[in-house]
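One protein chain omitted, others in place.
Labels A, B and C are assigned to the chains in the order they are written; within every chain, residues are numbered from 1.
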Amino acid sequence: MGKLKRDRYEDLLEPMERELVAMARWVVTAGARVVVLFEGRDTAGKGGVIKTISRYLNPRMCRIVALGKPDERERGQWYFQRYVEHLPTAGEIVLFDRSWYNRAGVEKVMGFASDEQVQSFLSQAPQFERQLTDDGVILLKYWLACDQEKQEERFEERLNDPLKRWKLSPMDLAAREKYREYTRAREAMLAATHTPHAPWTIVDFNDQKRGRLTLVRDLLDRLPHEYVEPAVIEMDKLGAKPAREEFDIVEPIAPYPLD
Amino acid sequence: MGKLKRDRYEDLLEPMERELVAMARWVVTAGARVVVLFEGRDTAGKGGVIKTISRYLNPRMCRIVALGKPDERERGQWYFQRYVEHLPTAGEIVLFDRSWYNRAGVEKVMGFASDEQVQSFLSQAPQFERQLTDDGVILLKYWLACDQEKQEERFEERLNDPLKRWKLSPMDLAAREKYREYTRAREAMLAATHTPHAPWTIVDFNDQKRGRLTLVRDLLDRLPHEYVEPAVIEMDKLGAKPAREEFDIVEPIAPYPLD
Amino acid sequence: MGKLKRDRYEDLLEPMERELVAMARWVVTAGARVVVLFEGRDTAGKGGVIKTISRYLNPRMCRIVALGKPDERERGQWYFQRYVEHLPTAGEIVLFDRSWYNRAGVEKVMGFASDEQVQSFLSQAPQFERQLTDDGVILLKYWLACDQEKQEERFEERLNDPLKRWKLSPMDLAAREKYREYTRAREAMLAATHTPHAPWTIVDFNDQKRGRLTLVRDLLDRLPHEYVEPAVIEMDKLGAKPAREEFDIVEPIAPYPLD
Partner (left out) sequence: MGKLKRDRYEDLLEPMERELVAMARWVVTAGARVVVLFEGRDTAGKGGVIKTISRYLNPRMCRIVALGKPDERERGQWYFQRYVEHLPTAGEIVLFDRSWYNRAGVEKVMGFASDEQVQSFLSQAPQFERQLTDDGVILLKYWLACDQEKQEERFEERLNDPLKRWKLSPMDLAAREKYREYTRAREAMLAATHTPHAPWTIVDFNDQKRGRLTLVRDLLDRLPHEYVEPAVIEMDKLGAKPAREEFDIVEPIAPYPLD
């Protein structure tokens, strides 16, 4: 099976984008609270699918949360505290670009968390999530998969494309050799945290476009939304001839020369 | 002059995107603090140019700030307080999608601020900005212009395109008839706040693609950046054959069907 | 038994204050995290005992948290979210002057929470607290008791003393008639949340001074602290004759006249 072509992809995506927009109306109307976690391999495509989902949503109701390394104060707190702060209020969707599962993934594999901390996290996470879902929060957890060969291709692309270079950190490269350790860490994570109240969904992102279609379709199918009519907005004819810009104090700068 | 075609636009934009990426390296290395304000007509294209600028920058160093209406507590505070909270630290760029100038624009035109509040704002803003620039903050202020005819076209497009509908509020439509009042408010704003330490730059966005090229070129020319070499990152050959994903506990869901 | 006299009280309290100071050294040295909840009857003396505990502690390590009514955004969130934000980091003690138990007390009795919300809270609270104690947080929960006769006396005192009048809200007075409802609500709360990992301690505050001694003694006995030597600080003789204030630009104002 070859890679999905851009035109085909966009044709397939467009109706889903409309559904996303409709779903967002439902979230606002119903006062729902939606949390979506995005985890997975480096380079798998978390950022891309998050952009796809959020592109046509009002940023005031759909927030993206990508936390950096905890500072000293945060390291002393209850592990989940700094994530709790970003949970949605009624009528909001929060997309977590990496999440509390850092502890079971990168922190474990790279040795930033002790075995005891990881074990403690794995036993606490289901309880923490249970608290949220018992309270009515809709929690979806996605893990984006890709083979190491693809990962290598994408690392090289980032290395060679000045526009993508910033995405590449020395740590990413150090992590390259740990593909199998990540696999094992993921399996331990799934064993402990794939629960009935907060199951994981794994999506193949070897083809990123197809992965995005798969994930967005699944997301829409899982969210229990109902159709909400858009508000009717009337737009009358203007009462006067359209005006033009007029400047007395500062003039526009010269437009970018085209020849 | 016809509208700029997408291909041509992308060809012209690409080298600027590389410059933006290089400029961001300079900001981080020099510990610079950059604030860019985007004001202008509804539908002019603030959101689009902000996306263009931020697309290839690390979101940890380039933040977008779009504040909602002030709450009661904020309304009682010093007017600039809630904006101050979002100012950059060393090594950051903050793009304000609307800014403290709300008071001189929408709040004035729609009657949400009294004449006295607007006057007080217009006399305070240059002093406030002076504080920042004296402290070494780089402050750029853009105002995006478009004629009412264009604005009407774009409102209609938003009304008719379900994917853009959320951008359209009843208030936007109420503001449609106030094009000339906005012009007058802008002129009063320019008269009071186009200062040597914090001048305005007006950019014609009747053609949004060309407007973006014009603005980004100007932004790059104004920022006093020097060329900073990207960090050298070495990527060795993998020590073993690339691994593949293997799943024992949860399997990937079926990919989106293509036929 | 008569009321405890002030002198006697201070003699008994003083050694405990030294123990509190020593305990605080242990908290900092051990990186412990201590949460103490203070609940109880209106006028029982929560504020007073909190002052007694915090008086000689460094405010940077011993914080007092007294949250107001939730705003609209907070009302839409997970109920515990706004409290989580104030939990201690390593080396901190947080004293909650009222706490998440508002929902089972004043909100239930005054009808601000539905029966369903109260039930949901009562089943969630032990799990939430379990999360904290599993994570190593030391959690102490005190409920301050007093008979209605005492409560009436104290309300009258607040009403008649201009310096205490601000403590009295119309809601407090509305709640006066609900003494028995508060008793029932407390019993339901104890039945659901007096758990092995986070037990309640009830202290009789009919005599406030004795109540404070009882509570502070209990708090010290429960906290698993060890003795930590104070840091040795040497204070040498001054290298020169002590200087006096000298003013060239602004003179001190005249001291308050004593005759």
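Remarks
Throughout what follows, a residue touches a chain if its C-beta (ideal position, glycine included) is under 8 Å from a C-beta of that chain, and two chains touch if they have at least 3 such contacts.
Please read these numbers as outputs of a predicted model, since none were measured by experiment.
Between the chain not shown and the residues C:10, C:71, C:85 or C:156, the one that touches is C:156.
Take subunit C: the residues that touch the chain left off the picture are 4, 8, 12, 17-18, 21-22, 24, 56-60, 66, 68, 145-149, 151-152, 155-156, 159, 162-168, 170, 173, 176-177, 179-180, 183, 187, 190-191, 194, 199-204, 207, 210-211, 213-214, 217-218, 230, 233-235, 238-239, 242-256, 258. Considering the complete assembly, subunit B touches the hidden chain via residues 31, 33, 73-81, 84-85, 87-92, 120, 123-124, 127-128, 130-132, 134-135, 137.
The working rule: only the chains that are shown with their structure count from here on.
Bringing subunit A onto subunit C by least-squares fit of CA atoms involves turning it by 180°, to the nearest 5. A separation of 41 Å divides the Cα centre of subunit A from that of subunit C.
Averaging C-alpha coordinates per chain places the centre of subunit B 46 Å away from that of subunit C. Across the assembly, subunit C contributes no residue in contact with two or more other chains.
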